[in-house]
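All protein chains but one are shown in place.
And now, chain A:
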Amino acid sequence: MANYVKKKLQLPKSVLDMKFMKKTKDRIEREIENTQDHDGLYSNIITNEMRHATGNFITETSFIVCEDLLEGRLSYKGMNPEIERLMELESKKQEPAPDMQKDISDEILAKKMQSFNNRKRSYNSPSKYNVIKRKK
């Protein structure tokens, strides 16, 4: 609605002054008056406090959100396969994606990295053995 009024306002004055635009012109004027009246109409009732009140409180009428309840339709041991499929899908969704399978366990990686780091340090120190090795 606001856009609609804006569009009409954008009509050039010369157009609005034309004879056949009289009705439109009147209506636009009335609309402007109406919207201006709105502010005045309730100004004594609407306090500044009401206008700037930003609540930190969110009202929730259901216990489901508060207590984090389960979905109430359940099936176990194949009584209703359709429901069990949905339950499975949901439990998968809730669980974080499983870790990627490890080819190498953490301990082996740690050991290897340690030896790798040690080797690197030995490379950094100029040593004739290293130099010889490299040349090979």
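Everything below uses one rule, namely that contacts are C-beta pairs under 8 Å (C-beta built on N, C-alpha and C of every residue); 3 or more make two chains touch, one makes a residue touch a chain; residues count from 1.
Operating definition for what follows: contacts and distances are computed from a predicted model.
For the chain that is left out, the UniProt protein name among "Ribosomal RNA-processing protein 40", "Mitochondrial inner membrane protease subunit", "Exosome complex component RRP41" or "3-methyl-2-oxobutanoate dehydrogenase (2-methylpropanoyl-transferring)" is "Ribosomal RNA-processing protein 40". The omitted chain makes contact with just one of the residues A:Leu11, A:Ile32, A:Leu69 or A:Ile108: A:Leu69. Touching the omitted chain from chain A are residues 55-80, 83, 86.
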